[in-house]
Every structure is written in C-alpha cells, then in structure tokens.
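This structure is in structure tokens; I'll ask about it shortly.
With one protein chain withheld, the remaining protein chains of the complex are depicted in position.
Order of writing sets the labels: A, B, C and D. Residues in every chain begin at 1.
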Amino acid sequence: MSDYIIETSGLTKSFKGFTAVNGVDLRIRRGAIHALIGPNGAGKTTCFNLITKFLEPSEGRILYKGEDITRMKPADIARLGMVRSFQISATFPHLTVLENVRVALQRPLGTAFFFWRSETSLDGLNDRAMQLLDEVGLAEFAGAQAASLSYGRKRALELATTVALDPEVLLLDEPTSGMGREDIERITSLIKRVAVNRTILMVEHNLSVVSELSDRITVLARGQILAEGSYLEVSSNPEVVDAYMGSGHA
Amino acid sequence: MKRTDINTAGGSPAQGPGRFNSSTILYLVLLALALVAPAVLYPIFLVKVLCVALFALAFNLLIGYGGLLSFGHAMFFGGASYITGHAMLVWGWPTELGILVGVVFSTLLGVVAGLIAIRRQGIYFAMVTLALAQMVYFIFLQMPFTGGEDGIQNVPRRAVFGFIDIANDTTLYYVVLTIFVFGFLFIYRTIHSPFGQVLKAIRENEDRATSLGYHTTRFKLLAFVLSAGLAGLAGATKVVVFQIATLTDVTWQMSGEVVLMTLVGGLGTVFGPVVGAAIIITMQDYLATFGEWVLVIQGVTFVIMVSLFRRGVVGEIAALINRVR
Amino acid sequence: MPDIVDRSVHDGRLALKVVDLNAWYGESHVLHGMSFDIREGEVVTLLGRNGAGKSTTMRSIMGMLPTRKGSIIFNGKEMISMPSHHIAREGIGYVPEERGIFSSLNVQENLELPPVLKKGGLSTQEVYVLFPALLERRNSQGTKLSGGEQQMLAIARILRTGVKFLLLDEPTEGLAPVIVQQIGGIIHTLKERGYTILLVEQNFRFASTVADRHYVVEDGKIVDRIMNADIASSTEKLRGYLGV
Amino acid sequence: QSPGISGDVVKIGVLNDRSSFQSDLAGVGSEVAARIAAAEVGNKVLGKPVEIIAADMQNKPDVATSIARSWFDTDGVDMIADNQLSSAALAVQELAKQRGKITISVSSATTRLNGDSCSPTGFKWSYDTHSAAAATASAVVKQGGKDWFFLTSDYTFGHTLEEQTSKVVVDLGGRVLGAARHPMGSSDFGSYLLTAQASGAKIIGLANGGTDTINSVKQGREFGLTAGGDVSFAGLAMFITDIHGIGLEAAQGMLLSTSFYWDRDEKSREFAKKFAAEMGRMPTMVHAGVYSGVRHYLRAVEAAGTDDGPTVAAKMKELPVDDLTIQGARIPQNGRVFHDMYLVRVKKPEESTGPWDYYDVIATIPAKDAFLSFEESGCKL
Partner (left out) sequence: MPMLFGQLTLGLINGAFYALLSLGLAVIFGLLNVVNFVHGTQYMLGALFAWMLLHYLGIPYWGALLLAPVGVGLVGAVIEVTLLRRLYSVDHLYGMLLTFGLVLIIEGFFRWLYGASGMPYSNPLPGGTNLGFMFAPNYRLWVVVFSVAVCFGVWYLIERTKLGSYLRAAIERPDLVQAFGINVPRMITLTYAFGAALAGLAGVLAAPIYQVNPLMGSNLIIVVFAVVVIGGMGSIMGAIVTGFGLGIIEGLTKMIYSEASNTIIFVIMAIVLLIKPAGLFGSQK
C-alpha cells in the first residue's frame, strides 16, 4: 500500500469560466500534518471542498488509501474516516454544546435511523463528549446553546465535534482563526495530540501555528501549486515570500 | 438568512431523573383526563380533535424537528381517507384493514412525494409539496370513485377486530384515543431517539451534518415518510368517525389549516399541535353558532396570537414555567 | 475597575467617549460599565479574550443592540438612544466580524451598497486598485468569495463611504500574511489621512504595529489601558490578561 | 312512538354556510326565513315553543356533520333546515335518518338526496339539478333556443347539470354543439367564450354556479357575445342575488328558472316584505324554500300531535304544502316537494323600476316537467 493516504492528480475546478483550482497534484503522507497555505482566494478551501466532495471536481482524480473516491458522496467520504471542519464556523446553533458533540459521537453507533430507540441510549456518550469539550476548554458551556457562544468558542466547539468522530484524516480549515492567543495555544496542542496516528491536512494563515505543527507544506497560488516542502524550505522560497508571506516573515 | 425562532422547549433531552419523573407524571395526568373526558365533553367532538391533532402532530414532526415545511400534507390526510373509505364501503373491508390500507397508501405516497420534494429546501420544498398536493387533488377530483364534491358517503362503522362495537360514540372515542396515544408515543419516541437527534442537527446545519457522515437526504426522507404515514393514519381514522371522505380534506386549505394549528399551539413543542388542533376545532364547531363571525373571530385570534404569544400556547406556557424556575 | 486617567498621545479633539456602557443580549448582561475614549486621528485597539465583549462594544456603539445603557458621545453628540442609521450618518463606518457580506448581492453590488455619506471616500476604481483581487471577481456572488477576499470586500466597502471614523472588528482574521501587511499599510495610510479607528484584534503583534493605544477588555469592562509606547514594558501584564 | 313534544320544545336548526361564496343565496337569510315561518304560528305548536338555532358550517362537511351530530345528540334538535353543500347534505340526511330526525334540504342541489340516497325523513324543497336542467332547457328550447353550448363547472354538480340539460335539449330536437369544462373558481372565461362563439351556438348554458356564473355573464357581455341579442345565456343554477351582483346592464336578456320570484304575486310579495324588513333585501328561492319547509313542518307537527321524526315525516307527505310561496304542492314518498317552477327573463335596465326588480316571468313550468317523479328518482323506500 502506498505511503500516501490522499493523492490527487490534475484536480481542477472551474466556476463559470473562473478556474479556482487548476491541475493540483497533492500528496498527503499517512500520519503527517500537512499544511496548505497560500494567498486569499488561492483555492485552498475549494481544494478541501473537492477532496471532501462538497464540490464536484471539473477534472482530475482523488485517491484515498489508493482507492478512487472521485465519484463518491460527501457523507460517504466522512464515513471512510475523512472529516472536515468549515472555514466559517459551522455548529448546530439551537442544540446545546454537549449535543453538538454528541451528534458526531453517535454516528459510529449505527443507530442513527433508529426512530424507535430512546435517546437515553445516547447518554453513554456524555462522558466522552464532556472530555472532548474539556480539551477545547468548553466544559463549562456544555449546557448552553451553541448560538450563544462567542465566535472563538464556536470555532473550538467545531473542532471538538470534528475530533469526536475519531477520523483517520482531519481536514481543518483555519482552525485557529478568530481565536485569542491562549486558545490558539490550546488548539495547537490539541491538534498535536489528535495528530498521533492520524493524518491532518489543514489550511492556516497563522504562520507560527503552521511552522510549529506542520511536517510538510504545500503553497497554493492562483489555483496552482507554487511550492512544496518543509517550513524552512518554503519560507525561504522568494516566490512564496512574495506571493504570500510578505517581507515580515522572510 | 433569517434566524429561525423554532422553539425547542420540548426538544431538549430530559436531563436527570427528576425531570423525567415530573414529565412522566404530567403525561399520566393528561392520559387520565383523556380517559374521563367523554363524561364531560361530547365524545364526537373529542374524537374529531384527536384525529386532527394526530394530523397536526405528524406535520409538526416534519417542521418542528426536521425544519421542513410541507404545504401539501392534505394529500396524505385526505388521500388516506379516500382509500380507507373506498376499501370499507365498496370492498367491504373491516375497520382495522381499512385504516391499514389508508396508512399504507399515504406512506407510499410519502415515499414518492418525498423522493421528489426532499431535493429542495426551504420555501422551495414547501412549494414542491404544494404542487404535488395540487396534482393529487386533481387526480382525486377526476377519479370517479371519489364521487366528486358529493364525496364517499355512508362509510360503515364496522366493529373493530370484529368485537369492539364502535357504533357507540363512547366506545369509538376510546378506540380513537388508543390510536391517538399510539401515534403520540410513536412521534414522541421518534423525536427523542437517536434518529431525532440527527434530524434536529440536520435542521440546524445540513452541510455540517453531511460532513459528519450523515446522508442527510435519507434522514429527511425517512422523516417525511413517517410524517406522511401518520397523517394518513389520522385521515383514515377520521373517515371511520365521520363516515364520509370528501374533497375538503385534500384541498390546499386543509394543508394550510394544519400549519395554523401547529403555530397556534406552538411550533416544535410536543403538545403544541394537540392544543392548537383543539383550539381551532373548538372555534370551528362551537363558534359556528356565532353565525357569520366565526372566521373573523378566528382571524382576530391569529393576529393576537402572533403579536403577543408568538411561541404558541404551549410554547408560552413552557416559557413561563422556565421563567418561574 | 481601576481608575484610568486619560493620558493620550494625541491632543486632538475627543472623537468618541463611552461612559459606563451596559448592554444585554435578551436577558444576558454582557457589558458591565465600559468606559473609554478615542481622540481624533488615533488608532485604538480593544484587546481581550474570546467572549470578553469586544464585538458587543462595537455593536453597541453602532446601535445594533436593542438594550443598552450609559452614554456614547460622538463628536459631542449623545448617541445612546439614536437608531442605528442615524449613528452611521453621524459618520461612523463599521466592518463587522464574520464580515457581513451579502450572499444575494454580487461583489460589485456589495461594494457599492453602503451609501456615500461624506465627501472624500474612495471611488470604486480606487478600491479596485487597492484590492485587485476584487476586480477580478466583481461579478460573482458575494459569499462565493474566499474568506480572505470577503474580508477585503468588507473593509473596502466602508472606505467608499467617506466616513472618517471606523470600527474594524478583527479585520485581519483569516488573511494571508501579505494581505495582513497590506491592511497594516492601509491603516497607516488612513491614519495619515486623518482617520480615527477603533480596532478589535486578536493578533496582538499586528495591533502593536498600528495602534497608538490599547484597552484591555475583560468580562465586559475595561480593565487596563496600555500606551503602545509602553508595550515592551507591559508584556508581563499582557501575558496575564491575554495569555500572550 | 312517544306522542308529545320532545324536550318540551320544537327545536329547528338552520345549518348552512354563512362565511363564504354561497352565503348570500342562503346564509343568514335562511335563518330569517325560518323565523318568519315560526312567527306565522306564533312561535308555538301544540302549546310548546318553537326555537330556531343556526350555525355556520363554513363550507366544511365535517364541521356540518359534527354540528348536526351534537344538535341531535345533545341539543335536542328535531329538524335541520337548509343543509348546504351536497357532500355535507348527504351525510347530514343520512345521520338524521339513523337518529329518526327530519332534514329539509334547500340549498344543496343534488338529486341524490331523493334518489339513491333518499331517506324517509329527508325532504327537498326548491330547485335541484334536475329542475334546473329540465325546466330551463325545455322552456328555452320551446322558446326557440335549439343550439346549445355549455360552460360547465368541472364538478359533479356541473357534470350532472350538463348531462341532464343536454338530454332534454336533444329530446326536444335541439343540438348540443359543445361544452367547455372549467375548474371551479376560474376567473377568466374569455377562452371558453371564444370557443362557444366559434361553435355557432345560440344558447350558452351555464352549468356552473356562483362567481363562475357571474363572471361568465359579465365577460360574455364584454366580448360582445350577448350584445347583438342572437346569443343568450341560460342560467341553470342562478339566484336573484347573482343577478343583483352582475347588474342588469350585463345580465339583461338571460333566461333562467326559479322556484320563487318575490314580485310574482300578492302572496310572494307579502313574504318578501317580511323578509326585506329583516334583511334589507329580497329573498332568493332558497330563502323561500326554507320558509316553506319550516312552515310545512310546523303544520305537520301540529297535525301529528308530536315532533317524533318519522311520524311527522309521514304527516308532511300527507298534507299539501300551502303557504305564501307555494300553494297546493304534494310531497311523494321520496320527499321531493312537487311544486311549480317559473321561467324568467332578466329585464333590461330601462325596464326595471329599481333594485330587485329584475325578472319578467314568462312561463310557468308545471312540477311534473320540473322534477323527477318518485319512480324516476331511483329512490328505494
């Protein structure tokens, strides 16, 4: 079996004549933390949407563990163990924080269609849910409605929900954006912890987070791969500095 | 997008044993009241309330918990009543089989309509269901067996299981109450089930639910079909009670009425639809002697309701209790 | 609340003075007596942890919260009970967090939505020169833009209105470092042109490159005020407040 | 059979629609008509008071049946009058049959009430689909209107009217050149009128009702169909309130049949005067029918000495109907009152002396031509 858990070849997406992603060959090594960076509008989120099949690719193929998933449905991708978070916070606003996490935890039980079964059958998941909330610093909000959380906390909740599925591959779209330092640190260490035995592909603009976490970095610009390598390699690439990092990071 | 002010008063999981007990007691008290009700109130009125309330409950399952506004639920309600009526009158089927065939019909219709409608969201979903219901209306209007505006008349009330004589109104009441309680428990369990949890999550944020690995359309379809089947159960039962099946029950106004009942009682609350149905049926039947003012009084009630008690009767009471706590 | 004596680097006119501001979301009391002020031409940031009440402060200033108490004086005028559109017309521009791009409008329509309130704003052409990425996407639906592009659009559309007092809620959130630099440059330019800016920032490093002063918000109150010049000596304190 | 008056009161319920399209032709007026009838006997029979109650069934059959049920079961109502909407009327009549109570249907037009669904205690006054068809058609054809086209409401009511009228027209040597079936509540009839015009028909039979009829006539005028006078509308189910709503300008020259016209004779004017004193307008044939039905019912109670349904019903069939609106009519076993109908032509505006002066009575249609006989009705009693 190949070393790469995700491989794309010639991945392309155009919207009415505008090509957002253009022939991207991405290879994500099993067990790695792989960062996708690039200027705004480079096509990072679109890549995520393509890989998780929230968008249909215009061209190209996507392999997951060597298997072609180009024609699969998004929910099935998640079931294969590849779960994403969203760039703009996506919670279930009128469910409680605890329930938000539990919705993710309950999927592997396989009882999701059991309309005849009592929901107390889900109570067994509460401990695990609380543990996850604790890890992102939301334990004290467990009973609150997700809608009433501040923006940063919604992001944390979303991460907890994603991790709850215990996926093999996590795709995190700007996990720390909108967070305070303290939370960033907490989230960074959480990502580090969950990364054990998992593969993470993340989009992130916070370079200190990127440099701290990632094993490998792909830089996208205008829908194409501009550079790839370790943080050091990438950050010393003048093209990347020019297009993305700016003089402050050279 | 606007924030949806859907009340989740009855939707949150019962936390802790105390809460569970108090609500169990509440249900038992209500059941006891229902058992003695025919001594006080006219049984046929009660039976009608139960039938329509069951219809409203079915509708509420879809909107209150699935976030799907169907504007064509009359096709299941009225459709089942035609089928049941025909089966019992022309084919001479026994009551329980007649009701069953009505439910089967509406469930199958629910699958077909659901497969078509479920692909659209929000107002478009409502409009597709409306369109389908109008087509079903047209078909029933054109089919000879429905008797046009005369309807199917004189549907017999045959003894249930061959020995429970429902010609007697009080007996009939208990039979219908049994059906209603069955329907109610069914819905209650559905809402408070693992399925119900996912359904609520989908209502809240469908993309997110998909990304967690849920095939959201399948959940919505199942909710739609369950709701259609229960609406059919309500319609089939109503035929047995009133012994007629008419076009009125398949019109869009009927679809609209169930929306009103649910709102008046309290959207997304467990008891809301029941209370709403009771209020509207009471208005229709008891205010009928106010002559031409029935509808105006109804209108004034709606306006006041929306302006002052938006959460619906049950929703407002629940909010009041919460505040007192 | 520690008594904070105002010692501004600017001796310009007082632009905004907030005194004992309280605000509620429904029943929940979020701001507990905010007091601070900004002089004309200053760039001031509100720092604080998630949920401290920074965005709420901005929304209160804009009159977007139904219940608020206290006093908000802008250019000498009391605004606490003004409706939101009057506040805007007094000359305040607002860039909300989560950007507030309208999905039913395309980029150009989004850009041209806020009415021009004062002379001296950027023209649409100038905006496109400043943000070329928007020019390219000007006919696509507003919310189809990438996160960062949306942020640019949210800032750009306020610059068109010509108001000289801006409330920017996390303007660098989700932006590529180059763009963050660019925004820093824009803020500097605006400052030179005499704009007054209240900024909410999580990115402290960025804040320190543009701001004159910082207020620290905790639990809906101002708990400290730090001059940008004193920043080096205040790192300990800040670490305590923000976990920096 | 318990002689005497149940509950010491003769209770009459007037059940009809008071809130929607049909509320003018029946509605509150039916209650008023019933009261006029009761007042004629001093609101007392056999020394017991006559009480009249009324309810709005809102055009919903299940509301009608549940009101009827509770009237019979808990309120001691002895007779239900008017009984609108065929589905509701059939159900209420069946219910009354089971309970041994009397129904006097007036507004609902279906002949099934006295045909396959007839009841020993169910009566029908005034027009029905057969009278509308047969009376109007035979009279019109005799006047020379031989080439027909139908505007038919796509409802059993409309189909029945069309079918029965066509039969009469063809039997009398006329021709049916076509029909357009439109859904109930279509607002625009232009297309159908064009088709009608193209067919070359001289008589356009309106096998529809209410607003549809009104709109057909109004637009017929607009399209210049009826202006020349060579094409006429024949209203199969029209009431004087419809003419009032259309206005003579547009309605002039129409032919229609009615069981009552207020300005026909001294007696009808007397009833109309009493009615107008209450309602401020003239009664329709439905109002007259309710009045006549209630009047006859009270006379039968008096004669039978009881308000027991089957007994009274038998009495009603024995006695001739005789009141301000109908004189000397008989009621066969199926409960269909055999009274005369009238063919009227709508006046021109200049011929009319004022509101409600709308008709010229041009022929009297004897009952045997207007209604199905007991044998023809298909009633098995």
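We adopt the following convention: a residue touches a chain if its C-beta (ideal position, glycine included) is under 8 Å from a C-beta of that chain, and two chains touch if they have at least 3 such contacts.
Quick caveat, the model's predicted, so the values are computed rather than measured.
**Q** Out of all the chains shown, which come into contact with the hidden one?
**A** Touched by the chain not displayed, across the whole complex: B, C, D.
**Q** From the list D:Asp154, D:Asp307 or D:Asp323, which touches the chain that is not on show?
**A** D:Asp154
**Q** Just name the one of C:Ser84, C:Gln182 or C:Ser208 that touches the chain not displayed here.
**A** Selected residue, touching the omitted chain: C:Ser84.
**Q** Could you tell which one of D:Ala134, D:Ile214 or D:Ala313 touches the chain left off the display?
**A** Residue touching the chain left out of view: D:Ile214.
**Q** Could you tell me which of D:Ala39, D:Ala198 or D:Leu381 touches the chain that is not displayed?
**A** D:Ala198
**Q** From the list B:Ile44, B:Ala87, B:Val128 or B:Val160, pick the residue that touches the absent chain.
**A** From the options B:Ile44, B:Ala87, B:Val128 or B:Val160, the contact with the absent chain belongs to B:Val128.
**Q** With the missing chain put back, one of C:Thr67, C:Ser81, C:Ser104 or C:Ser123 would touch it. Which one?
**A** C:Ser104
**Q** Name every residue on subunit D in touch with the hidden partner chain.
**A** Subunit D touches the missing chain through residues 19-25, 27, 154, 180-183, 185-188, 190-192, 194-195, 198, 210-211, 214-215, 218-219, 221-224, 239, 241-242, 244-247, 249-250, 281.
**Q** If the hidden chain were put back, which residues of subunit C would touch it?
**A** That gives, for subunit C, the contact residues 62-64, 83-85, 87-89, 94, 96, 100, 102-105, 109-110, 112-115, 117, 141, 161.
**Q** If the missing chain were put back, which residues of subunit B would it touch?
**A** Interface with the chain not displayed, on the subunit B side: 1-6, 69, 116, 119-120, 123-124, 127-128, 130-132, 134-135, 137-138, 142, 252, 256, 259-260, 263-264, 267, 292-293, 295-296, 298-303, 305-307, 310.
Here is the rule we go by: only the chains that are shown with their structure count from here on.
**Q** Under the document's definition of touching, what chains do subunit C and subunit D have as common neighbours?
**A** none
**Q** Taking CA centroids for every chain, report which one is farthest away from subunit C.
**A** D
**Q** Averaging the CA atoms per chain, pick out the one whose centre lands closest to the mean of every protein CA shown.
**A** Per-chain C-alpha centroids compared to the overall one single out B.
**Q** Centroid from C-alpha atoms only, then distance subunit A to subunit B, rounded to Å. What do you get?
**A** The answer is 41 Å.
**Q** Which pairs of chains touch each other in this structure?
**A** A-B, A-C, B-D
**Q** Which part of subunit B faces subunit D closely enough to touch in the complex?
**A** Residues 42, 44-45, 48, 141, 147-151, 153-154, 169, 238, 242-244, 246-249, 284-285, 288-292, 294-295.
**Q** Touching subunit B in the complex: which residues of subunit D?
**A** Result: residues 18-19, 23, 27-28, 31, 53-63, 65-67, 69-70, 73-74, 85-87, 90-91, 94, 110, 112, 117, 154-157, 159 of subunit D touch subunit B.
**Q** Residues of subunit B touching subunit A in their complex?
**A** The contact residues of subunit B facing subunit A are 4, 6, 8, 12-13, 189-190, 192-198, 200-201, 204-205, 207-216, 218-219, 222, 226.
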